[in-house]
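A single protein chain has been omitted; all remaining protein chains appear in their positions.
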Amino acid sequence: MITVLTFAPALAALLILLLPSHWARRVAVVGAMVSLVITCCLLSQFDPRGGLQFAEKVAWMPSLKVDYHVGLDGANALVLLLATLLSLLAILASPGSLPRGYFALISLQACGMFGAFTALNFFHWFLFWELALVPAFFLIKLFGQGEDRHRAALSFFLFTVLGSVAMLLGFLFLSGGGRESFDFIELAARARSGALDPGGWVFAAVLAGLLVKVPLAPLHLWQAPAYAAAPAPVAMLLTGVMSKMGVYGLLRLIIPLFPRQLAAHGETLMVLALLTILWGAFVALRQTQLRRLLAFSSLNHVAYCVLAVGAVGLAIPGGVVDVPRLATQGVILQMFAHGLTAAGLFYLTGLIEQRAGRSGLADFGGLSAAAPRLAAMFYILAFASLGLPFLAGFAAEFLIFGGAFAVAPTLTAVATIGLLATAVVLLTVLQRLFTGPTPAQGGSLPDLTGEEVLLLAPVLALVLWAGLAPGHWLAFSAH
Amino acid sequence: MSASTLALIPCLPLLAALCTAGMRNGRRAAAVAIGALAMSALLALWALSQAWTGDAQVFPLADWLSVGGTRITFSLRLDALSALMASMVTFVGLLIFIFSTGYMAHDPRCARFFCYLSLFAAGMLGLVLSNNLLLLFMSWEIVGLASYLLIGFWFHKPSAAAAGKKAFIVTRLGDLGLLLGLLVAFTQTGTLELYAGGAGLLEKDPGTLVWGVGAAKLVSLLLFVGAAGKSGQVPLHVWLPDAMEGPTPVSALIHAATMVAAGVFLVARTFPLFEAGGTLPLVAWTGGVTALIAALIALGQFDIKRILAYSTVSQLGLMMVGLGAATTGAIGMYHLFTHAYFKALLFLGAGSISHGCHHEQDIRKMGGIARAMPVTTAAYLCGALALVAFPYTSGYFSKDAVLVAVYGADRPLFYLCAFSSLLTALYVTRQCVYVFAGAHRGAHAPHESPAVMTVPLVILAVFALGMGGLFGGALQAKLGAIHAAHPFPVIATSWAVALGGMLLGWVIYSGRDLRAPDPLALVPLQRKLWFDELYAATAGRLWSGLTALAVLLQEMVAALAELVQELAQATGQFFSRSVDGRLIDQLAVDGLARRFHEGGRAAVRFQSGFLPGYLRWVVLGTLLGGLFVHWLLT
Partner (left out) sequence: MTLNHYLVLSAILLGIGLLGVLTRRNIIVVLFSIEILFNAANLNFIAFWRFGPNPEALMGPMFALFAIAVAAAEVAVGLALVIAVYRHFKTVDLEKLDTLREP
């Protein structure tokens, strides 16, 4: 089933190229919908205590010990749901007037993302990882906005490819140049028993490859230009799903495979995360363009996950609170929460830009009066993003901070400044965009249509659901 | 009383908020909101009656989340403190809701207003009833959100939007303290429940050390930061006067009864931690300083609501003194209750006055209101007397309790409080003279407000005058106060500062030409002691400095990346031009080919096609061969 789920969008991409172009959007929607429906079915049958489930393992290249191995467990269940849902929403958010190449590329990107989230063997995990990257490059370059898009696409591509190369080399060393298995589960088992003891450089290389994708300062330079230049649906995917691929990689690779190195360098990782948290929040304060501002605020939010991963490394068994559990659960929920809210915000931003034809913060004012529904949606998502209780982000941030505080109180205390700064950033956005007198000229903006509200409805529902009853979502990864 | 019934108290207004979110009809929304809150109020009264007679109870509701060995269970606590707070919040809130139907009747977004009000009430009730520090924090944040929305309700006014943002951010600064306190408590004890049959946060000693400080001390300090932010204690009080930008019922709801009381309530709720941590003197002194500073600033203000706002800050300071100086939370809470009624009365009265004066808020442009608005005036004066602590009004009893406690605990602080009480009497008299006496100085003739606005005023006035005397003793006893003797100096001081301050105000302002500059409104007081400027110069600078630093770093890294890119490009160019182009292409590949080509060309010259030429070579070769053979043979 997972294979079907993964390749449905790829098949859709193929069909799009074969069928007449006015079918493109519909075919892409069907492809993504198939994936979403399968994911929902799988999750409804998912047994949180069952460990790895729905696994498919086929020998692929026996001489290299490469199997095709996919499966669902606690770490990827939620994030797969996020990826399938957001892919469908992103395709739905794309106007049908776009050429079919666009839909083929975005479907291909979805395939890459689903594959990367379900793969359990480094070999094809890496293939999918790169498969997600290449369409994104073309989507930004060909269908992006602004003169800067070529440069942004190139910088995005270079950064991520360099990271991938580092990771690939690291993994080749880790697996002894192909003599050992590439299987994540087997590697994790060997790491647990102490048989796997890669060197510090291997750890650094794999970590760097993942952190580029997350991204963590100072590897984040590609992010703001790429988010600003990408078409709005692609920006939704970039921030909602692609950045989660890096975090998911931390969960899947760093924590299980490098426990010793993580323990040794957890503090460094936390300091870097802290730096990124403050960096993102404070740089966001100075942005004049809405997309770039949201990109930096995104940088800040995802860095909380890295903070938690560092805390997992520093955890000492037998504390008052179970730090590794708390922190990993926090990371998983934060991925889910941030993916939803950030994607929603980017979608709304795209709508605002498209309607107004402008993107600067100073170009707007008093939108509450002109577009009350848009304002309401934006407010809810913005408050979810700044960690308001009873919305998705809060539980995740509480778990992350709870875990991190237990091992590094001072650092975590400083990191809470990031929460304050995020509040300042987002409230400034709300103030600039939605309050104040409506400008006489160009102030009126059409409100959300029913279709657009419908598209956002699942996002809002999940944001509320995950906020009110996070326990329900955390149950997937409870064991 | 079951858990679900108790949970209905905050849930009913929440439901009302959800229902009214999509409504457009203001009257229907008001009916829904008022109905829900009225039911909450009845339930709260029932809960109060249970708590009054029975023991404190904990009602577990549901697991919010459970991770590993950590379970966060949301539970409610019903004891005298929470039941009293819940009843007060619902009752005062109900009156404010009713008042709002009149005040906001002509606003097109009236329905949305009631949605926010209900959300606020829900958050406040959740906060009050919570037995879990995390649930308390979450409700606390909801209250913050609602106050942000309410203060910025008239979002088309940039000042209102800015005030809402300021309120949210300044209180969130305090909230960070609360969050950190919560995290310390959580990581030290593994639980966030306040009472859990002996295993709760307040029932066991968190003892162990972090950062070399006792955990209880640290937690209570951090919680106090949160409380100070919410309750407008110096230096985090700056948001509160700006919050006057909201509609008047909002000011009443936020300032009088509820939101600002949340901080005081938090200290009272977690009183055992403060006691164990030894942080009470800090609480008391912060309160004392706040009381004095706010009372001073109130003297220099001319906006009727701003005066009341600073008076609120000052009274909140007194509540903190009452908490910090006593051995239980009862005295501070007692002042909180009486204050809630008379300050709600004053704010609603001020709203009624400015409504009658065509939304004029400057007291210099009022005057002669007493004749035009008799009901409002009478009610307002009742509230003013209670605020001044005129003997035998409710304010007198509660303030007296505070003074008694502080007299026994800390003498200098007692003098500080007495002096700020004197100032309170002075500025209240000043305000009343400006507003009610003499002839009207404004452009439009004032008119009395409709009954829907005056009836709540009258009800509140009754409470403002009578509550202290009627329920004071029982209330304090229920909250756990130990009856203390009233030393004569305290009683004398109470009387002296109240009556003396009023007398002084009367002497200064009565018969004066109120159009002339005010003798007491000194520039530093008018400028609010430059707190805003101070913040702009310090925290604001620091903040923008940090921002600039972050941007600088960002640019530096970007420049570095640019440099790397340039370097890569230069290296690439070097390789493409020099190595590839010159060495490999020109020298190695093309060069070799050319050499062969040239060699071939050279060889071609022999093949001239001239047969005798070939023959010559043959002959030459033969001769040379012959010579070679000859040389070989000899």
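Letters A and B name the chains as they come in the text, with residue numbers starting at 1 for each one.
As a convention for this text, a contact is a pair of C-beta atoms (placed from the backbone, for glycine too) under 8 Å apart; a residue touches a chain by one contact, two chains touch by 3 or more.
Computed from a predicted model, the values in this text were never measured in an experiment.
By the touch rule given at the top, the unshown chain touches B in the complete complex. Annotation: of B:5, B:25 or B:608, B:608 touches the absent chain (contact as defined above). Even with one chain removed from view, subunit B keeps its contact list with that chain: residues 604, 607-612, 615-616, 619.
Keep this in mind: only the chains that are shown with their structure count from here on.
Contact residues of subunit A toward subunit B in the complex are 217-218, 221, 278-279, 281-283, 285-286, 319-322, 325-326, 329, 366, 368-369, 383, 388-390, 394-395, 398-399, 401-402, 405-406, 409-410, 412-413, 416-417, 419-420, 423-424, 427-428, 430-431, 434-438, 469-471, 474, 478. Against subunit A, the residues of subunit B that register as touching in their complex are 63-70, 134, 137-139, 141-142, 145, 148, 152, 155-156, 158, 160-162, 165, 168-169, 172-173, 176, 179-180, 183-184, 186-190, 210-211, 546-551, 553-554, 557-558, 560-561.
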